[in-house]
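What follows is an incomplete set of chains from the complex, kept in their original frame.
Going by the order they are written in, the chains are A, B and C; count residues from 1 in each one.
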Amino acid sequence: ANRARLLISCPDQPGIVAAIAQFLYQRGANIVQMDQYSAPPDVGLFFTRVEFDLPSMLQRLPELERAFVPVADAFQMEWRLAPACVPKRAAIFVSKEDHCLLELLWQWQTGDLFMDLAMVISNHPDARETVESLGVPFYHVPVDRDRKPQAEAKQLALLAGQVDVVILARYMQILSPEFVGRFPNRIINIHHSFLPAFVGRNPYGRAYNRGVKLIGATAHYVTDELDEGPIIEQDVHRVDHRATVADLKRIGRHVERVVLARAVKWHLEDRILIHDNKTIVFA
Amino acid sequence: ANRARLLISCPDQPGIVAAIAQFLYQRGANIVQMDQYSAPPDVGLFFTRVEFDLPSMLQRLPELERAFVPVADAFQMEWRLAPACVPKRAAIFVSKEDHCLLELLWQWQTGDLFMDLAMVISNHPDARETVESLGVPFYHVPVDRDRKPQAEAKQLALLAGQVDVVILARYMQILSPEFVGRFPNRIINIHHSFLPAFVGRNPYGRAYNRGVKLIGATAHYVTDELDEGPIIEQDVHRVDHRATVADLKRIGRHVERVVLARAVKWHLEDRILIHDNKTIVFA
Amino acid sequence: ANRARLLISCPDQPGIVAAIAQFLYQRGANIVQMDQYSAPPDVGLFFTRVEFDLPSMLQRLPELERAFVPVADAFQMEWRLAPACVPKRAAIFVSKEDHCLLELLWQWQTGDLFMDLAMVISNHPDARETVESLGVPFYHVPVDRDRKPQAEAKQLALLAGQVDVVILARYMQILSPEFVGRFPNRIINIHHSFLPAFVGRNPYGRAYNRGVKLIGATAHYVTDELDEGPIIEQDVHRVDHRATVADLKRIGRHVERVVLARAVKWHLEDRILIHDNKTIVFA
């Protein structure tokens, strides 16, 4: 209950670590994990994630944030301070295929994913029973081709003020720029290919046709550019000539669910910073 | 000295295995390794690789080949019979970067790659000493932008009748369709990306810009379509945000050399069949 | 419904493939997948797995088996003929940790694991609701330290005539030689280490103390020698100095469940032959 995380990006210059460490030390905090990355000189940016313990942290958080403002201003920091004990509120979007949803539910129940699962939203009713049996609200929001804005409006109404992160667990509808703009760098998608290979539709069919020897998946933040957002995590699995498209999909399901779960875990633990369409992951 | 390999592709139908096995058994051969793959019904093809021992095989090879013709004709087989004890004759093409060349030389010397290394051809003189110190002929054939046909003519003259397979070990010149046509499915290239991601030039720079989390390499047969030939082998290595373009290249070098060496080994051991721009690899 | 698998091991000699292929061809079967392995001369054994299609296979199976006896006898074969369309009947044993159980249930429901799940037996009552909600019988058989024989008797009574394979999905009780003898090469266990490293109890704690950089799991057939049975499959996951014992267990859970599921899948598809405490896996 005393642990918090401070995430910072700012122009690189001498003295940043000293200023941060000094600030925390003076307030009685003990740093338990510090990760830092300085981008190459042509980028000239400094990134850090500091995990620290501070007695009565939750009560002192507002004061801490106020006190940090002058430090942050001096170094032109973008920053946030996140208590480790307060779970982020998440919504999962899913379509028909439920392997990613099931994995997230499983890891949430075992405690591997520390989040407050606010709701599951689907354009199909199939997952209702599974989801509700765990005490999680399930909303069926059908998405008709010509009534997409109405569907999104309904989704946004459900989400409003309720969630910190949206997880697209094989949700097969493209979100509008308006929707995406409401959750900047807070929508995580799983793409069923090793991006940028097989951008777009039917990646397994195209992987089959190309005769690739590895099948992959990519978790990324969603931006307005389809399949072009910052990549969080990728992994692959070996396949051979015997694999049919159905086999590729089956093997792919396993890669997808672990890659998505890893990305979500890092997001929930405030391990990801973003710069210039790339992620810095302090895993 | 008694081992040979029979490689076959033909339309699928009952009785193929029986015919092949019967043929070999009647001649006193013992099958030591048989691999087989039937493509899905919509393709309807049968592929096999049979490794067998036969006393006095080398002397009996011509007779064996003659005798197999009626069997092959009955099943419309494409086939070849290759003695395991006769090394394939190989030429390595290389430009400036020598890590793939060195790996091939090393595996050739340890006996991991069983081949008759006929020559190394390069558009740069740098590798001469290394190559010649191993007793392998080295030819420096510069490739000027406006005298490419002349360079290729010189290369083809060197290769004529001397080699069974051409290995492009980071050879940075594009071969003409005429050149490629002289060695159908017998030119192996290493591409420094996980194809089809980053087709073309400067893959590591583009991988860096895209922020991928895995770096890959692809060994493939060369066809007239640049980077589009049948993929033989691929592998990847994990990278993170700290990796600069130079780091990606360094890590990539390791992936490239092992992927190329694996593909070459499979080719030399007659483990690869090709169909429809895809490889069947009986590894 | 017409597909079957023929699995054979026998002393190596010329003519085996011919005899098998001839036999199948004469009965109108079409070989769709043939895998073969000849052990080195000092072992001198031949192993094969032939997958074939035969019209009305199920009805003709008894006749086929009878007809094969003379062939089998001529080559001293150990063999079995298994219809691909008849699922094996499986029982899952589990203790407290349910990640392997959940993975098997999930893969069973998606159809990745083709089996008839006859029952789940546990020495703890915890998994009852999950199991029964899927329509699978659940039996709670407590195992007291001084009443183990009675517990095993109860288990064996439940299994009698009902199952072809027993899957120990993190079942933390040691089975007696009598129990094991009832299911030779048909009990699959998942061991939470990369065997033979950390044989026995508390592998993650010992892995932590030893400071290993990879965490593994091993699926193996159970024999009377604890943790010494034939290894079916192994895999590992990278860890670093930051990982606590709890982290190792969490990461290990993921390795364990995929390794066990892969081994079970291969067993269900008759892809595994055993010789001399080793498996031949035609994956």
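Here are some notes:
Following the convention adopted for this analysis, contacts are C-beta pairs under 8 Å (C-beta built on N, C-alpha and C of every residue); 3 or more make two chains touch, one makes a residue touch a chain.
Note that the structure is predicted; figures quoted are calculated from it, not measured.
Identical protein chains form the entire complex, numbering 4 copies in the structure file, with 3 of these shown.
Keep this in mind: only the chains that are shown with their structure count from here on.
Rounded to the nearest 5, the angle that brings the Cα atoms of chain B onto chain C is 180°.
The chain with its CA mean position farthest from that of chain B is A. In whole angstrom, the spacing between the mean C-alpha positions of chain B and chain C is 37. Across the assembly, chain C contributes no residue in contact with two or more other chains. Partner chain C is touched in their complex by these residues of chain A: 99, 102, 106, 110, 112, 133, 250, 253-254, 258.
Listed in rising order, the residues of chain C touching chain B in the complex are 12-18, 20-22, 24-25, 28-38, 48.
Chain B meets chain A in the complex at residues 37, 40, 194-198, 210-214, 216, 230-236, 240-242, 244, 277-281, 283.
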